[in-house]
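With one protein chain removed, the remaining protein chains of the complex are shown where they sit.
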Amino acid sequence: MMFFALSKQAGQIAVTNADVQEKFPGLVQEITSNLGAFLPELILAVGVMWVIMADLFTRRERSRRMGFHAFAFVAVALVSVICHGFSGDQELFRGMIVDDGFGAFFKVLLLVGTLICIPMVMMTRSFDGRRMGEFYGLLLGSVLGMFLMVTAKNMIMFFLGIEFASYTSYLLTGYLKGDRRGAEGALKYVIYGSVASGAMAYGLSLLYGLTGSLDMADVAQGLIVSRTTDVTVLIAGLLCFAGFGYKIAAFPMHFWSPDVYEGAPIPFTAFLSVISKAAGFAVLLRFAEGMVGTGNWELTLSNGDVVGVDWPLVVGVISALTMTVGNFAALFQRNLKRLLAYSSIAHAGYLLMGIAALAPGAENAIPGWQAILFYLVAYLFMNLGAFLVVSIIAEKTGRETLDAYRGLGSRSALLSVALGIFLISLIGLPPTGGFTGKVQLIKAVVDDGQIWLALVAVVNTVVSVYYYARIIRLMFLEESDDTSKVPLSAPVSAFVVLMIVPVLWLGVFFGSTVDFIRDLTLTLG
Amino acid sequence: MGGNTFMDIGLGHYLAVSAILFALGLIVVMTRRNAIGILMGLELLLNAAGINFVAFNRFSAPERMDGQIFVIFIVILAAAEAATALALVLNIYHQIHTANVDEAHLLKQ
Partner (left out) sequence: MLFQYAHALIGFLFGMLFVALQVFLLVRLLAPRVKEPMKDSTYECGEPPVGDAWVRFDMRFYTMALIFIIFEVEAVFLFPWATVYNDLIAGLRAAGTGNVLFPFIEVFVFILVLGVGLIYVWKKGDMDWVKAMRGQPKQSWPPTEGSTGERDVEKDVA
């Protein structure tokens, strides 16, 4: 209260009662008319409450059925996003969030990923006999938080979204009570995550002080004016990047991710490695795109002087370090879940290349953000597919180590071929979505003139072949003592096949997706 | 404002306090081995940001209340964070009977 008392004259407090009386009716109309575009979020919010409440009045043995309820809510939200369309171009709720194609694209991505994760949760036997309503409630809550992240235009909204998504993630990581690895993973997650968000809050406060606004477009605009205070801008930017970087597990903020990925239940590891990361990239992209849009990104003047912070270089260096650290650490892993954790760090590095190449350079160049969006679609299917196979094998054999995959080729043709395709796509070889995606990212960087970064990415890809191909060799070229077939039910087989199709589709018929992404709108004010 | 620099509290004073608070929070987070201690450091980090927001709102952008609203949300988030983190600390305390983060090393680093 002390701070309020400091404003000595009453006139200095911005909102007067007359102001409120005058402005409020217009605000009411605005809020009411904006609710339609906010429908998917409302559906998810109702879903969170419904799943938790319904579970309270359900017997424990039937608690698993909450998965169907959650699935239904996510599916309805997906339909409502698609019906709303991708051509929106307006601000909602006084510039708190925006309704644009970019946001709708990410909403679809998040919901499709969740639709894939929920059946994986229902297949997992370690959840048997537990109350599952809370799990699905937290999962839907996490998606809701990410919705606010990907559409946020005001930094309050964006900070709230990122925190909402984070807190639910902490709890979901430690959901299996009595599982020590999960408990440790959750503890590390909550500590690293909270430090990152504390640092980000401080960074946001500095940005607010520099620009006098919490609106992202205003911040980007305001930073040009305050270019004289370069060091402050760099510190504020880096502190904010701590928050984004931890969400996408980029280099200096990646330490939590292997432990968390290994400790969390497999379906949730899949969720974290793909969906949470996609939301993080959406925020980072919107933030960076705002600075690009106002010309605050490329800082080399015509006479060659560098003014301010050279963000493409900063992001480029972080990108190179992230992919190198991820790939080299993955070389020595025996636990496949942990290996995929390091590999997903490396993939965050590849994706960051797109941010480094954000400023479109040459004619016909692929702007970095379109390459990122395409790669995220491919990454969604290939990584979730890989985790699906890992999850099925862990259910059948109880093991997550590489030994469980020895001779899998003769034990289950479908699973081994599927995992093989997903891994080839993760390496980035044709004819898969991973290949077309990576080519676009590298092309974006080359077009932007950062040849060194493209070279680092290529060298990293060669390194990554070693550990991915080792798994493929284990499956097809080595014999296992255990030659019993792995039984698969028809729905599970269909599920696996459904995951293969988009990976191959994106590798061959990528044109329509690229065109679709090119037409998306990005509203920043 | 202006005139006497000693008694008039200006923006710089608030920023200094918040910077010190932030630094203290970081030191606590880095040196404490007890999870509860680390959580206390986290509160300092968030509150440092809160002081910044209120001070900037008052001195740099008084025409809108953005900064003060942000602080309300920071307070809420801090409470939610404490609740979440304490529940998880309790969870691990049940299993290894200590809240020392160095003891949680089952997952290889």
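By written order: A and B. Residues from 1 in each chain.
Keep in mind that, in the parts below, a residue touches a chain if its C-beta (ideal position, glycine included) is under 8 Å from a C-beta of that chain, and two chains touch if they have at least 3 such contacts.
Keep in mind that this is a model prediction, so the values were computed, not measured.
When the omitted chain is restored, the residue from A:M49, A:V462 or A:L498 that touches it is A:M49.
Checked against the full complex, the candidates A:R65, A:H84 or A:R131 give a single residue touching the omitted chain, namely A:R131.
Interface residues of chain A with the unshown chain, by the touch rule above, are 15, 17, 20-25, 28-29, 32, 45, 49, 52-53, 56-57, 129-131, 134, 177-178.
Residues of chain B that touch the chain left out of the display are 3-4, 6-8, 72, 75-76, 79-80, 82-83, 86-87, 90, 94.
As a convention for this text, only the chains that are shown with their structure count from here on.
One inter-chain figure worth recording: chain A and chain B are separated by 26 Å, centre to centre, where each centre is the mean of the chain's CA atoms. Across the complex, chain A is touched by residues 9, 15, 18, 22, 25, 29, 35, 38-39, 42, 45-46, 48-50, 52-58, 60-70, 73-74, 77, 80-81, 84-85, 87-89, 91-92, 95-96, 101, 104-107, 109 of chain B.
Touching chain B in their complex are the following residues of chain A: 3-4, 6-7, 12, 14-15, 155-156, 159-160, 163, 167, 170-171, 174, 177-178, 180-181, 183-188, 190-191, 194-195, 198-199, 201-202, 204-206, 208-209, 212-214, 258-259, 262-263.
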